[in-house]
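Heads up, one of the protein chains got dropped from this complex, but the rest are sitting where they should.
Now for chain A:
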Amino acid sequence: MNELPQQLVNGLLLGSMYGLVAIGYTMVYGIVQLINFAHGEIFMTGAFGALSVSLWVLPNGTSMWVALPLMLLGGIIVAVLVAIGAERFAYRPLRGGPRLAPLITAIGLSLALQQAVWAWYPEAKSARTFPQIAGGPFEIGSVTIQTGDIFVFCAAPISMAILAYFVMKTRTGRGMQATAQDPDTAKLMGINTDRIIVVAFALGATFAAVGGVAYGLKYGQIDFRMGFMLGLKAFTAAVLGGIGNIYGAMIGGLVLGVAETLATAFISDIPGMHQFGSQSWANVWAFVLLILVLLFRPQGLLGERVADRA
């Protein structure tokens, strides 16, 4: 049996999830030059929001075809509220201050959100099971795809298409582009930059919530720490793809996911490399790739070389 197609699919699935979360990092960075380290936790609150809908809003035994859209909606609402709250109370008061201040705030906020879910969400002190879509796995040739994975496969491209349309075609989207290019001039042209920033946070949170639901469906469980490592990976993906570029975030996520999976699968087969091939080394190889990319393209895969803004 040829393992490669299956491993590629595994990698693309993992990468799609990284990509969905990476979009939030990249959008916020593109507009306010803030690395929002609490974004991984927004992803986590999105997943818990969706779980809450399924636990307490929907009656038991609701079909997943009905439940999933509602859970998705619930997750998005929770994540967006958290993100907007974070922007309003944690980041906006520091805007215009030294760049490091919001960065540290973001790290603090990340810990605070983790601990808040840990302390107040019922039974969240260990992992909680997430509802699953019924139905067996699908076999396409030698590739097996789980029912829960189909959601990611559909959600990632659809989300990307909607985002591209929004940014390119709508008035608010063009306002975002203008703000990203030059916030002061954008303001002079009559763009409400404060509103644009809130929209960027909200959009990032929306995609993070979609990613959170995807995570729950794929792994069948969510916990209060799920956003930490995944957030770091998504941030890496955003840098790899070129931070500030929304397509780059998705591409970076996919590249990172595939790289990790292939490293786990095949490096141990190379003679003499056996001990460097296990999953515990996958992160090392992923970061080797990141360093190589940044050596030759410091702006990332799709990033544009721009002079640092004064």
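FYI, contacts are C-beta pairs under 8 Å (C-beta built on N, C-alpha and C of every residue); 3 or more make two chains touch, one makes a residue touch a chain; residues count from 1.
In the analysis below, contacts and distances are computed from a predicted model.
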item: Protein name, per the UniProt record, of whichever chain is missing from view ("Branched-chain amino acid ABC transporter substrate-binding protein", "TonB-dependent Receptor Plug Domain", "TIGR00659 family protein" or "Tol-Pal system protein TolB"); value: "Branched-chain amino acid ABC transporter substrate-binding protein"
item: Full-complex contact with the absent chain, from A:Val80, A:Ala265, A:Leu289 or A:Leu302; value: A:Ala265
item: Which of A:Leu103, A:Ala127, A:Ala178 or A:Val198 contacts the chain that the document leaves out; value: A:Ala127
item: Selected residue (touches chain absent from view) among A:Met226, A:Ala249 or A:Leu289; value: A:Met226
item: Residue numbers in chain A that touch the chain omitted from display; value: 1, 3, 6-7, 10-11, 13-14, 118, 125-127, 129, 132, 137, 144, 146, 218-221, 223, 225-226, 229, 260-262, 264-265, 268, 278-283
